[in-house]
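Dropping the structure in here first, questions after.
The complex appears here without one of its protein chains, the remainder shown in place.
Labels A, B and C are assigned to the chains in the order they are written; within every chain, residues are numbered from 1.
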Amino acid sequence: MTIVLFLVMIAAYGFGAFVALLGGRGPIGRWLVAAGAVIGAGAGCAFGAVVIISGQPFTLSIPELLPIAGGLALRLDPLGAFFLVVIGVGAIPAAIYGAGYTKAYENGRASLRLLGVMFNLFLLAMSLVTLADNVLTFLLMWEGMSLTSYFLVITESSEDGTLRAGNWYAAMTHAGLALLLAAFVLLMNGGAGAFADLRSSAGTLSPEARNLIFVLALLGFGSKAGIVPLHVWLPRAHPAAPSHVSALMSGVMIKLGVYGLLRVALDLLGGGPSWWGALVLGLGVASALLGVLYALMEHDLKRLLAYHSVENIGIIFIGLGAGLIFHSSHLMTLAALGFIGGLYHTINHASFKGLLFLGAGSVLHATGTRNMEEMGGLIKRMPWTALFFLVGSAAISALPPLNGFASEWLVFQSLLGGLNLPAPEIALTIPLAVGMLALTSGLAAACFVKAFGISFLAIPRSHEAENAHESPLSMRVGMMILALACVALGLAPFAVVPVLGGVLAGLGGLPDTRPVFTLDLSVHAPAGFAQISPTWIALGLLILLVLVPLVMRFMRVNRKLRVGDTWGCGRIGQTPRMEYTATSFAEPLRRVFAELYRPTKELSIDFHPESKYFVKSIKYSSRITPLFDRVLYDPLLRLVQRISRQVRRIQAGSLHLYLMYVAVILILLLIAARWF
Amino acid sequence: MNDALFSQLTTLGSSVILLYGFTLLWRKSLHAYTVAFQWQSVMLTGLFLIIGYFGHDVELYLVAGFLFILKVLILPRYLGKLEQRFPGERESRPYVNVATSLVVAGLLVLLAYAITRPLVLVSDLPTRGGLPLAVGLIFVGLFVIITRKKALTQIVGFLVMENGIALLAVLGTYGIPLIIELGVFLDVLMGFLVMQVFVYHIHDTFESIDVDQLNELRH
Amino acid sequence: MVITGYVLEIAQVILALLLAPGLAGFVRWLKARLQNRRGAPPWQPYFELRKLFGKEVVMSNNASWLFRIAPYIIFASTITVTLLVPMIVAPLALDGMGDLLMVVYLLLLGTFFLALAGLDPGTAFGGMGASREMTVAAIAEPTIALAIFGLALSAGSTNLGRIVTQELANTAVTLSPGHILAFVALFIVTLAETGRLPVDNPATHLELTMIHEAMILEYSGRYLALIEWASWLKLTIFFTLLSNLFVPWGIATTFDPAALAVAVIALIVKLAVLGGIIAVVETRVAKLRLFRVPELLGASFVLALLAVTSSFVLK
Partner (left out) sequence: MIFFLLLLPPLIASLLALLVRPNREFVGWVSALLSLISFGAAITIAAQTIAGDVPIWGLAINSLGLEGVLRADSLSALVLVCITGVAALTLFLSSGVGRVTHYDAKQLRRYQIFINLFIAAMLLAVSANNVGVMWIAIEATTIFSAFLIPLTLRKTSIEASWKYLLLSSVGIGLAFAGTVLAYFDFVSRSGRVENALNWTTLMATAPSLHPEVVRLAFVFLLIGFGTKAGIAPMHTWKPDAYGESPAPLGALMSSALFAVAIYAIARWKAVTDAVLGSGYSNNLLLALGMLSLIIAAFSVVRARNYKRMLAYSSVEHTGLICLGLALGPLGAFAALLHLVNHTVAKSLMFFLVGNIERAYRSPLIERVHGLLKVLPQTGGLFAVSLLALIGLPPFGLFVSEFALFRAGFALNQPVLMGITLVLMSIVFVSFIVHLNKMLYGTPTEGVIAGKADRLWNVAPLYISIGILVVLGLTLPTPLAILLKQSVEIIAK
């Protein structure tokens, strides 16, 4: 059963890649390529679902491949299966959407062949990451994933900036790989590196080694997940990539960083001291807050979404951090709650962030711009996209009864459990985390009022927006699936939470929490701590939305409606230039957090030649350089450049100098050999 | 008695050979270098014969013969051709001036003494006293190649280094196996030929045999 | 028994709907009095509602369908909240339906759509209002969350019913420093969330400093009625939270009619007192510059943090 699904998955992706390689152009070609991905992802989903439900891991080992380190070993346990499902959830709509979206590349703006091949291989590599069961297999698949996604990022290589984005992505992801390599090889410590062995031998490692491994893994997986300060590639790569790819990378790929962290920290290392959790929590808070704050200042729709990925990864990490903290002090149920919150938010983010990126893609597709200041009024021109984007915005702003709320609620609850912690110094950090998390979600709401309001509502701000058109069916279907997913996941936490409990059962000695979180139409935090039922809430809202108008009709309120000009303080004829812009919308918050942003302003006023009382034009521009570019990356790059300038002096061109090197090293080594 | 004489002769010979190496440092004309190398090779041949005689090793006579033909007859002739081909080429200003060069060379020989101590201790051959000088000669050859600008000088320096190695071999081991020795001679000859071809090339393309103008390629 | 529970829920909603305009009117009237004006009678808002429901709607031609459904969503979400907040009886039948976080986020849902509706007509005023509203809401969030955290610490739950019953169980908690600090913090947040002075001026109608009014400037007729009603309801809810979560005395824990009657009276009294406090505050303080508001909320955040930590220490 499982083996069949596994083979179908591989075959389908292979088929998709192969068709693309043959040059899948035109509607048929594009649909065949997409079909490969859809079937593959579907099979993957089913595969994962079967494993989760049955609880029976799937194992497959091919010793002939990669013989130098234990052969190619695959094993799908519930944890991996969950992420395989997440991949499917993200991939199916993205692929369908892509079938329509890639039509734009038919004109040779980018190589459809490369795109199609890499798209399918990317999905395959990601799926296999969740299956890898020894170190070399894992690293192989991991790097395969990075490589394919790199090629996807630089699909539109002709656009300027794309290659720079690609370079950043390559750099960060490779740095991550280096860290992971170190972590894993330390973990192997000379062995063949089968995960089972690591699990058993991890206990025998020295505490220092364990801590080192954890930190390396945290940073390595963090660079993929996009936690601060390793997030710099997201706001660069996501806008550059084709939208359905951004949806996949942001919705799914970065989640594999979460998977990796859980796998190593919880499963292989079996948890650690409480500062591990505190560290993860801290990074999570930082990522969440900085992510949303920079998102607020972005007017490039896709960059904004990219920064929100940082934010949401932060929220996920807060959940994981809480989980690890509780785990370290053996509050297993609470720990499970934290991890469940994290995992739940993982799949939720996959759905709504995927949706939002697809929506942004449709807007880009329709208006040809990512700049919100040139949009507006789209709700009338592309109603479906608008609706779906609205759903996504509400979901990511954690508004009930959508899915964002369910998972954030769980994270909150796990944090509220912090009062049971024995160690006060850790316990006292929890309230701060709570506050920051709340601030984050509030700011997120503000940010998406801006995102949706400025781009979709009011009057079009540009000619392109003026005559934008609704996107083709395939793209709408893609978005619709994810929108439905957002609603479903929001309404049915009572069904999801126990599943996640089952997924986590046994990892690092976590108990099976299925009995704790009962299956009525509500979600409980442990020990009857708290309880909500989004389902009932949704029902209530629905009833009221029907009831209120009925009552009003029954009360015979005036139902007349007249459409007139907007009241412009007596001024007739309203133009887009009077509208509030995204910049002005974000202005108050920019002032509030000016300390962080350090915006650089320049104002140049061009006076009329005759008299300086008449102003010809006023040019105002303001830039914000992100904190970590300022304090971390720019100096680093400068340093490397400086060193390399010095090192290049060695090759100065003079033969005598070169011979000198030989003589000097000879004499030095001779002296060393003689006396040391 | 016999051994004493033997060792004194060899040590004396090696010192003379080293001294010829030093002349490269204080003379400036290319002709002088050729002559110095020629005489050094003559001395080396003599040393081979001496060792062959005292060490009762017939093979060494043969080697000495080859050495004479190669390093006293053939190579100096080619060198002579070269230097006549480029009259007026002198080591007018080396990277390191004469005085300093001599001092450095002296230090190098001292270093050689220090470094080759174990060799002298290990060996029980009467010739062992010359070993440090041989290594010293290698260093001096190297030093010449590094500090002198003319391609020709560098060739001579290389040849001197070769002599140093040969000296080391003969002093330490009464000569390496014949066949290897021959192979080495062959290599030296071919290498020399290639080098002198290049000297012509350099002169044709750069209008001089100054090596320090070969600095197009960097970084 | 269960039936009575649900009946009470509905009764409570109706009660809240009826009280809300009165409360708003009362505060206005009291303010007028304190400022030596005669002012409109406390029941004025009821007339306003009737008038607005009677008028036709004039809608901007830039506005979209969102502009039209927003009032209903705002109204519905606010009412849903009233289903969760114990006003006269605790725990409510639907207590398990949502907790304090749910309350906060449902109100945020309303704010979210209100802000969008403000942007929809594309006026500068609407955008201004939306931007400021969201800013204030966002910065208020952490304080609310921490206040909730504080309450949860002492009550061991975030479900309101449980909090109230716990408090009634041991009144010592009620006067603990943590509790009082949390109360002050939440009070400040109430001022911000319900658009009172010194954060926003509910009395204004055309100022560059206005927030809430700026958003709903384009609304008229029944839509405006719904929105106004919802905002009054919001005020009532916050007052109820302040009163019943921190001084729960008088609230009924059984469905015994006498107790319920007492509870109703107690509720009205508490609301009146809080309304009085608000009125006094609004007559005493001047409106803050918008960019001073974060400082106020920051202060409230610190208070909340102190509240939580102190209750940690006391634990």
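Just so we're on the same page, contacts are C-beta pairs under 8 Å (C-beta built on N, C-alpha and C of every residue); 3 or more make two chains touch, one makes a residue touch a chain.
Remember, predicted model here, so these are calculated numbers, not experimental data.
Counted over the whole complex, the shown chains touched by the missing one are A, B.
Annotation: of A:1, A:543, A:631 or A:647, A:647 touches the absent chain (contact as defined above). From the options B:12, B:74 or B:184, the residue with contact to the unseen chain in the full assembly is B:184. Only one residue from B:9, B:138 or B:156 touches the chain missing from this view: B:138. Between the chain not shown and the residues A:35, A:171, A:428 or A:477, the one that touches is A:171. Only one residue in the set A:182, A:547 or A:624 touches the chain that does not appear here, and it is A:182.
Seen from chain A, the chain kept out of the figure touches residues 64-69, 136, 139-140, 143-144, 147, 154, 157-158, 163, 166-167, 170-171, 174-175, 178-179, 181-182, 185-186, 188-190, 212, 640-641, 643-648, 650-651, 655, 657-659, 661-662, 664-666, 669-670, 672-674.
Residues of chain B that touch the chain left out of view are 59, 115-116, 118-119, 121-125, 135, 138, 142, 145, 151, 154, 158, 161-162, 164-165, 168-169, 172-174, 176-180, 183-184, 186-187, 190-191, 194-195, 198, 201-202, 205-206, 211, 214-217, 219.
One rule holds for everything that comes next: only the chains that are shown with their structure count from here on.
Touching chain A and chain C together: no chain. Those residues of chain A that touch chain C in the complex are listed here as 376-377, 379-380, 390, 394, 397-400, 405, 409, 412-413, 416, 419, 424, 427-428, 431-432, 434-439, 441-443, 445-446, 448-450, 452-454, 457-459, 522, 528-533, 536-537, 540-541, 544-545, 548-549, 552, 555, 557-568, 574, 576, 578-581, 584-589, 591-592. Remark: chain A residues 648, 651-656, 659-660, 662-663, 666-667, 670-671, 674 touch chain B in the complex. Those residues of chain B lying in contact with chain A across their complex are 95, 111, 114-115, 117-118, 139, 142-143, 145-147, 149, 211-212, 214-219.
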